[in-house]
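Structure incoming, see below.
Missing here is one protein chain; the remaining ones are kept as they sit in the complex.
Each chain gets a letter, A, B and C, in the order it is written, and its residues are counted from 1.
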Amino acid sequence: MTPLIALLALPLAGALMAVAVPHRGARIAGVVVVASAGALIMLVAQWGIPHAAPGGWGAPLGIMLEADGLALAFMAMVLAVMAGVCATAAPMRELPTPFWPLALLAWAALNAIFVSRDLFNLYVGLELLTLAAVALVATGGDKALAAALRYLIFALTGSILYLAGVVLVYSAHGVLDVSLLAATLPAPTDRVAMGLMTAGLLIKTALFPFHVWLPPAHAAAPAPASAMLSALVPKASFVILLRLWFEAMPDAADDRLLTALAVLGALAVGHGGIMALRQTRLKQIIAYSTVAQIGYLFLVFPLAGGDGAAQPWAAGAWTGAVFQALSHGLAKAAMFLCAGLWIIAVGSDRLEDLRGLARGLPMTAMAFALAAITLMGLPPSGGFTAKYLMMTTAFASGQVVWALVLAGGGLLAAAYLYRPMGALFAREIPAFTPVPRYLQAVPLVLALLAVGMGVLSDGLYAFLQLGRPGTAEEGL
Amino acid sequence: MTVYAVTGALLVALGLYGLIAARGLLRRVVAFNVVGSGVFLMFGALGWYEGHTDPVPQALIITGIVVALSASALAVGLVVAHARVSGGQVLEDDAP
Amino acid sequence: MTALLPVAILLSSLIPAGVTFFLAQDSHRLRNTLSLGGATVKLALIVVMLVAVGQGASYEARLNLAPGLYLLLRIDALSLLFMTLSAVLWLLTTVYAIAYFGTKAELSRFFGFFSLCVGATTGLAMAGSLITFFLFFELLTLSTWPLVVHKQDAKSLAAGRSYLTFALPGSAALLLAIVWLESATGPVLFTEPPDLSVMPDSHLRIIFALFIAGLGVKAALVPLHGWLPGAMAAPAPVSALLHAVAVVKAGAFGIVRLVYDVFGIASVQDLGLGTPLALLASVTILWGSVRALQQGEIKKRLAFSTVSQVSYIVLGAALAGPYAAIGGLAHLVHQGLMKITLFFCAGIFDERAGAKRIEDLNGLGARMPVTSVCFSLGALGMIGLPPMAGFVSKVYLGLGGLQAGAPWVLGVLAASTLLNAAYFLPLLYRLWFLPAADAATGDERAPLLVAPAAITALASLAVGVFAASALSPLGWATLIVTREYLP
Partner (left out) sequence: MAVFDLALCTLILLAALAAVAGPGLFRAVVFFVVYGVLIALAWVRLGAPDVALAEAAIGAGLTGVLLLGAVGRLSRAGADEPLTSRIDWPVALAAGLVGAMLVWAVLSLAPGPGLAPAVAEILPQTGVENPVTAVLLNLRAWDTLLESVVLLAALIGLWPLARGGAWQAAAGPVHHALPDGVLAGFGRLLPPVALLVGVYLVWAGAYQPGGAFQGGTVLAAAGVLCVMAGLVRAPGMAAPLWRLALVAGPGLFLALGVAGMAFGGFLLFPTALAKGMILAIEMVLTLSIAVTLALMVLGPPEGGGAQ
């Protein structure tokens, strides 16, 4: 078995086993984490672009799978987050048992999406992810049902729009493979197809103004599930967007369209930040922060796409956006896991109930602070490297307004993250249930990874260039 | 066979309206299925050529039908559970 | 070239910081050993480096982050000046802090961030490129916040919030300025001035303003100084740190770097930026003094005095003549020595005699003679009484003003000196000449608190008296200016 297939088969097999014996779910997940780590290390060590053609047919008849730098980096991030989620979720007795098969199913779907080169296969993967994610929200119990429903309705609207676009693509070109599509002549219906697919994926990525489902859903789910939902799930549809706009149909990019996407991104940064400032519960603050952080990702379209794609600075912006997605994933997972541990400790995530908790659980407070640094984009962190790369492109290409969005978004993040920090570091010594140190260490490790991404970013940058879409030129 | 493809497109529009505008949750599930079959119909009709339909869209549509059923099943389960808890079948709009 | 030594100097504070965070609250001995050990090792390494640099060695360490983005540590004479100052004062502050806190709670967190802070400051001093400077600048901001809010009461938290409210927009401005500049010129190294001709003058002016906005927060330039007096809510060692060693110095040091190594004196003059900056510095000098005069709390008065004094350094850089440059650089050290003495003493007055307001100082001179003498030395130096350090700085700045064709600087200096006298002399008067209140207490049976103050007080006297020596800060500053800034 090649490591690439192992990365796909392991979570899938784990999910099936967890359905068969749900009470052993935590242990199964642990095995999957360890084995996947092995496979991943082997893949990274090869430093290449492994691919596979299930059934041996290859495109266009079959489906192509390819683990380029982008896919592998995301799979590695997912692995890290899942390891953290599993480690903190395992001792949580109040977590419903179905959590485990669902978490593994979501993981399998994520990996399947990251490596797939086939637009319809991506649809199936997205649906698997959506159903597992909605069900994960529903593990939050009766109070989470409305949020799960709202999420499902939005997600289904999104996937059906995406599918309609895929139908038009196949009908026009007779292929579904991303690489083959790039080689076909443009068809007049491509604009409509791209519009539909993009609209669908925007809903799934929760870009403003399609974000209304996200905060209630992420806040209502149990904390380990929230960590997955916020850190991982929106990234899948974002990666598909990258594949579409930079690999499959770079020619369909129209500057006005790209700018529109970034404008929505900028509005998301502002709206998410302001809403986060108004919340009184920690999980809601973190969830609205996700809305804001997702906004940054969409600045990549005018910075690295369209006419700018051939410019020397495009690679920087593209890589910066990927850095942002990765570091946000790690940092956000750390934050939700902290929130989960604090809920165990004091039974609530209201800011006033968290006052002074830094004394009781210092390692989690540290983890939260480090994660906050990444989200604010302060150095040294993955978030900073991302911001620097995107900002440089913004200035170099004369699109200063996006640089201001990046800078302003960082300040908003500082403002809304200060409130939980201030509460944690208050003088009170609250009554709390102790949390074992090894559990406190889990979010700390994730946050350190997010910060470490900014210190050791050279290797990651080089790795992400493996199979980077050629339209985004290297340079600067 | 273009007429079927156009019908599919119209079904998508009709279903989308119901999916977004309807307030009753079960009605939205129905509308979702209408959109789905509209997309499939479009897909199949566009693959029709000289008396046969391209087998690839056919296979994809069958997959799509199963996926749509799966989504509907989860949706129905959620709608019923939500009705049991809240006593209604509408989502109260959260304050934005 | 060797990369080892700069990295070792950084690690000498980062490793103790990392370990200290995980120490239990009651392992005082280990924690103190780590803090003092780190500070001592750092000082020793810097001495080694000083000797080696004197023999012509150069040091460089580099870490790639992404194309066009890398961290560079590189040592030049200016780095060494700032680094030596902070390392010496650090060791003393650590001794003082250990004595000040005793066995209070949450010390692992405190000393962890304390060490992190010095790590950031040395990194800042050694930074060889703009982005490296920014990185350590931010690290400094972040590691200072937990120190400011250390007491965790409402006042400290408010001070912490105010600190971040100023600092974070400042860093956003700084980052925008850096990225904007580098997007046109490529990475800016301090040793290789960038080619500014690729950008229109108007852009350069905006970039300069953004830089000053970013650095000015830390340097407490009016009107960006609002956070500094509030930060007095922090414990005394932190105040010493903020005012003399790390934070405001980082801002001033950054402005010096900006003027000399990023834009270059010629460009600053050509763009017409020198005079506005000098005016801003002058306004800060005067405004800080006026506000100091109005304060009834000792630490508040000292805080506004800092606002005023640090701008001497900025003024020196802005005037851009050799004399002014020497005066500004020398003042970087002089102000540090004098101000840390004052804060050490203020802390002792507070801790041993409960003296917080100026009235509380009445008659303390008799009961706490050593502390009071030190305090007086610091204050007189600040006023600029010959042959104290402050006098030397002011003379050179005045000469620089004349040399740069800005005689009005003399007026600013004279006014500032009068104001300095007006807000310091009453304190000395109360210490030595007014009778103590009946219930007054106070002693100085705390050698570890008093010794650091005495050492810095003597040092601030010595640097003035022996200013003519090549080894004095003034001599060092002269060397830097002649070697690096004059053709």
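As a convention for this text, a contact is a pair of C-beta atoms (placed from the backbone, for glycine too) under 8 Å apart; a residue touches a chain by one contact, two chains touch by 3 or more.
Model, not experiment: these values are computed from the prediction.
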Under the definition given at the start, what are the shown partners of the omitted chain? A, B
Considering the whole complex, which of A:V134, A:M197, A:I294 or A:A386 touches the chain not shown? A:V134
Missing-chain contacts mapped onto chain B: 1-18, 20-24, 26-27, 29-31, 33-34, 37-38, 40-42, 44-63, 65-74, 76-81, 83-84, 86-90
Considering the entire assembly, which residues of chain A contact the chain that has been omitted? 1-2, 5, 9, 12-13, 15-17, 19-22, 52-57, 60-63, 65, 96-98, 101-102, 105, 108-109, 112, 118, 120-121, 124-125, 127-128, 131-132, 134-135, 138-139, 141, 145, 161, 164, 168, 170-172, 174, 187-189, 192-193, 195-196
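Everything below uses one rule, namely that only the chains that are shown with their structure count from here on.
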Line, ring, star, complete or other: which describes how these chains touch one another? line
Going by C-alpha centroids, which chain is farthest from chain A? Tell me that one. C
If you average the Cα atoms of chain A and of chain C to get two centres, how far apart are those centres in Å? 42
How far is the middle of chain A from the middle of chain B, if each middle is the mean of its Cα atoms, in Å? 27
Go ahead and note the Å separation of the Cα centroids belonging to chain B and chain C. 67
Among the residues of chain A, which are close enough to touch at least two other chains? none
Two or more partner chains touched - positions in chain C: none
Give every residue of chain C touching chain A within the complex, in rising order. 21, 63-70, 106, 109, 131, 134-135, 138-139, 141-142, 146, 149, 151-153, 157, 160-161, 164, 168-169, 171-173, 175-176, 179-180, 182-184, 186
Residue positions on chain B within touch of chain A in the complex are 12, 16, 19-20, 25, 28, 32, 35-36, 39, 42-43, 46-47, 56-57, 60, 63-64, 67, 70-71, 74-75, 78-79, 81-82, 85-86, 91-92, 94, 96
The residues of chain A that touch chain B in their complex are 61, 120, 123-124, 127, 130-131, 134-135, 138, 142, 145-146, 148-150, 152-153, 156-157, 160, 163-164, 167, 170-171, 212, 216
